[in-house]
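With one protein chain held back, the other chains of the complex are shown just where they sit.
Right after this comes chain A.
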Amino acid sequence: MHRLYNSVEPRVMDEDMLKLAVGEQGPKEEAGQLARQEGILFKDVLSLRLDFQNILRIDSLWQFENLRKLQLDNNIIEKIEGLEHLVHLVWLDLSFNNIEAIEGLDTLVNLEDLSLFNNRISKIDSLDALVKLQVLSLGNNQIGNMMNIIYLRRFKDLRTLSLSGNPIAELEDYKMFICAHLPDLVYLDFHRIDDHMKELAESKHQYSMDELKHRENLIQAQLDDERAQQEELEKHKAAFVEHLNSPFLFDSMYAEDVEGNKLASLPGVSELLQAYKDKFVTICLNIFEYGLKQQEKRKLELDTFNECVQEAIQENQEQGKRRIAKFEEKHLLSLNAIRDESDLINIEVKILEYSEDITELFNVLMTLEMQLVEQLEETINMFERNIIDLVALFIENVQSLMAQCRDLENHHHEKLLEISINTLEKILKGELDEDLPDDLRALFVDKDTIVNAVGASHDIHLLKIDNREDELVTRTNSWCAHLVDTIHKNEMMRNRGRVKEISQYIDHMQNELDSLECSDVID
């Protein structure tokens, strides 16, 4: 089965070999003459055949960026490699080689037909990137485990599969198992699967299939869930208020607050803390809702703006197109007239007239464009003002809500301080009844310590709140700046593109006229 590649000299895939192949397989006859005249660039080649070349290692293919079909069959390749750049590849033939593992195909997302017939592969894997796979040929390999079939379930477009000549093909249940597990398959080992067979297989493997499907569904549902959550979070992030609909911020305030946590076990503090938390979360929720609402508003504003701008541009384009169409109609006539005219003076006159027409068209088109630029600039400025106002309002309101948070924190702090000092006094007087944890008791040494501890907790809290606020403000502002910037940039690009287009067109027209003049002079 395996050729003894020792007996033949392995060849290297080099430039010469590829050139030869390209030249041989390139266009024939008249086209071939032209091709030879001009030379063929590797990147223009769509199909390449390199069979029976004794290639040991795939190499030097990086230039063939547009290759659609590649045949490397009947070589002595041992490893799939060097195909990373051939992203447009649709058809890949690696049959009759010495490949032992499937690998190096992760970039070939367009691959539809893959042949690995007669190799030494024992496991089907590393094909995840090949979402469009339709035909898979894995015959005459060493696949021995039925579980490889389950891996193939992920290819929704797979219609043809060949696995004959593998150890699993010897198994009694081989066909049934495949039919049951790949119900969309049409051809197996180059035979059409009939409906009767499918039914039989289905009934035979119903239990295991059901289980499998159930598991797959569960996984799918989980994935969907995660995706939905992710999307939700993205949406919140776009509104700059992520996590504010939960006690996340409050929890984060206490996450690094050692003293605060210790103090929480003081008598009376837990109730205080609970009330504080409730109020705090309510304000957070307010911020969250307000943020979403503002996000909607901004989106609406942006959509209206985009729509209007698009309309304006479309209208302008239509006008331009009409002008050009009109011109072209006239142009055809006048070109013919000039060609037919025999009188030199008349030709001169007509050419002059024509070039005037061209100039006029240029002027008209440029005027249109300038007009549009002016109009758009005005609109963009208006939009800029509005969006900045909106953002400012949003920030202001959020800041005021945040200030409420801070007030709450201050209030809480005072209360806590009061309780702490009271407790300290009690401890100093020895009146305290309850037992306090040791680490907490350590804080109640003197007034400074306890005040410092409470103060530290307070500082941490304030810091957290400030950080969140800062983050929100910075992100909002940067979003706004970025948006405005992008709009300006896009408009500039559009303007440049249009001006370039117009001048290119006018140049072309002028050139045509010039060439006519030249030929006339020559004539």
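The rule is simple: a contact is a pair of C-beta atoms (placed from the backbone, for glycine too) under 8 Å apart; a residue touches a chain by one contact, two chains touch by 3 or more; residues count from 1.
Just so it is clear, contacts and distances are computed from a predicted model.
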For the chain that is missing from this picture, which UniProt protein name fits: "Alpha-endosulfine", "Trafficking protein", "Dynein regulatory complex subunit 7" or "Glutamyl-tRNA(Gln) amidotransferase subunit C, mitochondrial"?
"Dynein regulatory complex subunit 7"
Using the definition of touch stated at the top, determine which of A:G144, A:P183, A:P437 or A:G497 touches the missing chain.
A:G497
Which candidate, A:Q33, A:T282, A:N410 or A:S478, sits in contact with the chain we can't see?
A:Q33
Have a look at A:V131, A:L352, A:M382 or A:L428 and name the one touching the chain we're not showing.
A:M382
Positions on chain A contacted by the hidden chain, ascending:
27, 30-31, 33-35, 37-38, 40, 44, 301, 304-305, 307-309, 311-313, 317, 320-321, 324, 365, 371, 375-376, 378-379, 382-383, 494, 497-498, 501-502, 504-505, 508, 512
